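What follows is a set of notes on a single structure, which appears directly below.
Every protein chain of the complex appears in place save one, which is left out.
Showing subunit A:
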Amino acid sequence: MPLLDKFQAVAAIRAGLGGDHNDPTGVVIEEILSATEGRVAGRRTILAGTNNYLGLTFDPACIDAGKRALEAQGTGTTGSRMANGSFADHTALERELAAFYDLPYGLVFSTGYAANLAVLAALLEPADAVLLDADAHASLYDGCRMSGAEIFRFKHNDPDSLEKRLRRLGERSANALIVTEGLYSVLGDTAPLAEFVSLKEQYGALLMVDEAHSLGVYGDRGRGVAEARGVLDQVDFTVGTFSKSLGAMGGFCVSPHPELDLFRYVARPFIFTASGSPATIATVREALRQLQAQPQLRENLWRNAHRLYDGLQSLGHQLGPEPSPVVAVRIGARDDALRFWNRLLEAGVYVNLMVPPASPDSHSYLRCSVSAAHTPQQIDAVLEAFRGAA
């Protein structure tokens, strides 16, 4: 088949998403009015699908830090850290992230996706075994594939399913890596990390937790689901992103293992890509300070999350299994979800449309993400839009 022919199928899928409707994959936010509002198709729109959990994208201190870095260090690093050298802010951020987690080692990557690729490809070799939660993010799956390791999936958030697979691996389980997330980004459910830690200890495996959506959201100090479950000190590799609660772009890994520092020499997604720009790194450093200095952001976030979850539940919607800043409304059929999503957008509310295979099962979802910066009135307006669109 000619190389380009396969795109005809992609074109057909895209055409099916558009038609008389807006294309959910092509939304343009014409003007960003605040952390929670933008202009879409000329209409003032509440942004309820941005992962801007702490609402820090317009934080004055973060913006000021970015401006100062831009003026002092220029627009970009123009290369990789291995070839061109690190800027002092990159290494400072690594030290600050490690200190935030009370761990000795930290490593910063250009994106969260690259962080997962890099950590998994550095850790694993073709002879190794990795046990991956069935609903794990594509970046985790891609990292496992990139490593060449044998990949065994266990049922989502199911310790029994994980235990069976560890047992089936026999002696190899002592050299296996368990990979899970903290907060799952589509349904807003959290991993049973205490049970996973217990299994990791029992079988002698290592545990990697992606806290991309839970950094700044869970735990007394905002360090994620592992902190909230009291097992943070038993996680071998915690990875995360700067593009959600920290309002910028980039990724990281922290670990108690000194080998993390050697990943710089073997992790291709670290070695062969340009490093984060000075302004980006500066805003992340400031956002990390704000995350720690303003615990009220987390309180606001959870107040809003419960307001939306409870409100949607009372409207009769079928939601994810637990209240969280990710609130998924199950619609079922893709075309119904597409129509519902369009009506919400026309009512001035932007959420995410998740359809198979991007959704974790055969159903379609309208995924909302709540921000600390949402006002109660905005949450109520989102609820009203859901009421009207049903």
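Everything that follows uses one rule, which is that a residue touches a chain if its C-beta (ideal position, glycine included) is under 8 Å from a C-beta of that chain, and two chains touch if they have at least 3 such contacts; residues count from 1.
Heads up, the rule we're going with is that contacts and distances are computed from a predicted model.
Per UniProt, the protein behind the absent chain is "Acyl carrier protein"; the candidates were "MutS domain V", "K+/H+ antiporter subunit F", "Acyl carrier protein" or "ABC transporter ATP-binding protein". Set against the missing chain, the residues A:72, A:88, A:134 or A:262 yield one that touches it, A:134. Between the chain not shown and the residues A:43, A:95 or A:168, the one that touches is A:168. Summary of contacts with the chain left out: across A:68, A:155, A:289 or A:343, the touching residue is A:155. Contact residues of subunit A toward the unshown chain are 132, 134, 144-145, 150-155, 161, 164-165, 168-169, 356-357, 360-362.
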